[in-house]
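Each remark here refers to the structure printed beneath this line.
Heads up, one of the protein chains got dropped from this complex, but the rest are sitting where they should.
In this document, chain identifiers A and B correspond to the written order of the chains, with residue numbering beginning at 1 in each.
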Amino acid sequence: MPIASERDVIRSELRWGLITAATVGVIFIAILSAAFAWQMNPPSNVEFIDPKTLHLSDEFTEANLGTQVQGDAIAIRMIASQFAFLPRCVVAPRGRPVTLRLASPDVIHGILVTGTNVNTMVVPGYISQVHTTFTKTGDLLMPCHEFCGMGHSQMWATVRVVEPEAFKADAQGKVACAQP
Amino acid sequence: MAEHPPSDQTPAGAPAEQAAVDRHWRRLALAAVGVAVAVGGLLGFVIIPAGQREHSHLSMDAAMRRAAGLEAGSPAHPQPPAAINSLPVSQVSWDPAIMQRPAAGNTARGAELAGQVCAACHGETGLSVTSAIPSLAGQTSYAIYKQLHDFRTGARVQPDMTAVAQSLAVGDLASIAAYYAAASQQYAALGMRDLSGETEIVRVAWEGDTRRRIPACMSCHTNGVGGPIETPALLGQNREYMAAQLNAYASGARKNDVYGRMRDISRRLTPHEREQLARYFQGTL
Partner (left out) sequence: MRSLERLTLAHLWTGFVAFAIACLLGVWQMWVRSPLTAPLSTPDRYYQSVTAHGVSMAYLLTTFFVMGFGYYVAETSLARPLPGKRWAWIAYGLGLTGGLIAAIPILLNQATVLYTFYPPLTGSALFYLGLVLVVVASWIWCAQMLVAMAQWKRSHPGQAVPLAMFGTTANAVMWLWTTVGVAVEVLFLILPAAVGLTETIDVGLSRTLFSWTLHAIVYFWLIPAYIAFYTMAPEEAGGRLYSDTMGRLTFVLFLVYSLPVGMHHLFMDPEHSTGFKFLQMTLTVLVAVPTFLTVFTISASMEIAGRLRGGKGLFGWIATLPWERPMVLATGLAFFMLWFGGGGGLINMSFGMNAMVHNTSWVTAHFHLIFGGTVVIMYFAIAYTIWPKLTGWQSPNISLQRLQIWLWAIGMMVMTLPWHWTGLQGQWRRIAAFDYSNPLIASWGPWVIVSLIGGIILAVSALLFVWNLVTLHRSSSPRFAVGEVPYAEAVHPPGRLPASLNGFGLWNVIVAVLMLLAYGYPIAQFFIDPPPQAVVHRLH
């Protein structure tokens, strides 16, 4: 039975190694393309905030939460805490860039938005930030996806994506869900 | 089955040959590692931020600082402007220093104050005979402290309690909280009860209602399991008082639950459920 010589063995392994490198290279190129063409990065906003005084902070007091329009910038601020998001429902316009900012006053939570690539952990001590543009209208689910205690199963918010014409800010620049 | 044929010298032959083979492998290994680290590092810290900074209008230095985590924000997107200020719903926050206050409260002073100020409504032993007034005996010190503090600042409004709380010094709040939590546990007001109720009510209490996003009451109201530090004990509390609170949360009349946790839940419970849950948690002795 012809058994390859040691050199042949090594050569065949190296050939296979090239195939491996090519596969992996394709994935790399895809990631780099997304990074340059669509400015996609994993959510990595290293910004501190004290979880113990979160509701006393300027940014994350209750009345400040939800969707706020400031000029061209649309920010959606939410709290993730045991065991609900506040606000339970937020509005976003289709086709315009929005920035989600989330914080937790207690334990680790996490969010995803179904049908989108919005996904981030919410770690007490930090403000989590996701930049995205919603492409389809409708009510999307934003569940808490990290175990946060006994009420984890009942913790989710709604992201209501509306047409830009239906996205109207009030005098303070805030936009709320019609029926929460 | 024989193992590999033994060799007299090294696996690679003579020591000089061995050194040559070793050197070759060492160089290959270090080169591979070096290339990987260089490629990963250059791309991650320099090239990607360089390519993304046009979109965020950042200088190269700022983009790299963001990519390294030395500054908040993404290298690819501008940060949103700062938010507008607004008033918090409660001034009470918890950190070890503040949590120490109810724990270290002077229970002798607390007993004195409780007798002078609280017992008239809340009962001699902290067990209130009026169903609309809560029992305090055995309640957690954090819960009592927060409510007293919120009455004092107006975060929570109830004519009698507002007057009482505002007449007390801040240090007294801690003493009263400590007293009721510790000293009157002998009366075991809260905690030892037989519970019974409609099946659906019991289900809401222990399993919650996922469709309506109502977590099980016990997911927070079991001491230590979940929810904010100021979560009060419920078992054995007075029915009328609990029902009134749930209704007050639902209407928004009471809003010192930080981040609206109880307002949220109460609104989604039906009035019948609020009544029945209050009845369930009061239980029977």
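One rule holds for everything that comes next: a residue touches a chain if its C-beta (ideal position, glycine included) is under 8 Å from a C-beta of that chain, and two chains touch if they have at least 3 such contacts.
Just so it is clear, the model here is predicted, and its values are computed rather than measured.
**Student:** Who touches the missing chain here, A:A73, A:I108 or A:A166?
**Tutor:** Only one of A:A73, A:I108 or A:A166 touches the chain omitted from view, namely A:I108.
**Student:** Using the document's definition of touch, tell me which of B:L58, B:I201, B:A216 or B:I265 contacts the absent chain.
**Tutor:** Answer from the full complex: B:A216 touches the omitted chain.
**Student:** Touch as defined at the start, partner being the missing chain; which of B:G51, B:P75, B:G110 or B:G236 qualifies?
**Tutor:** Of these options, the touching residue for the absent chain is B:P75.
**Student:** So that we can see where the missing chain sits, which residues of chain A does it touch?
**Tutor:** Residues of chain A in touch with the missing chain: 1, 3-6, 9-10, 12-13, 16-17, 20, 23-24, 27-28, 30-31, 34-35, 40-52, 106-108, 110, 112-115, 117-129, 141, 143-154.
**Student:** So which bits of chain B touch the chain we can't see?
**Tutor:** With respect to the unshown chain, the touching residues of chain B are 1, 3-13, 17-18, 21-22, 24-26, 29-30, 32-33, 36-37, 39-41, 43-45, 48-49, 66-70, 74-75, 94-96, 99, 206-208, 210-211, 213, 216, 218-219, 224-225, 229.
Here, only the chains that are shown with their structure count from here on.
**Student:** In angstrom, rounded to a whole number, how far apart do the mean CA points of chain A and chain B lie?
**Tutor:** Comparing mean C-alpha positions, chain B is 22 Å from chain A.
**Student:** For chain A, which residues count as touching chain B in their complex?
**Tutor:** Per the touch definition, chain A meets chain B at residues 32, 35-36, 39-41, 44-47, 52-53, 55-56, 58-59, 61-64, 68, 70-71, 73-75, 77, 79, 81-84, 86, 88, 97, 99, 101, 105-106, 127, 129, 131, 148-151, 153-156, 172-173.
**Student:** Name, in rising order, each residue of chain B that touches chain A in their complex.
**Tutor:** 43, 48, 51-52, 55-56, 69-91, 93-95, 208-210, 213-216, 218-220, 222, 225-228, 258-261, 264-265
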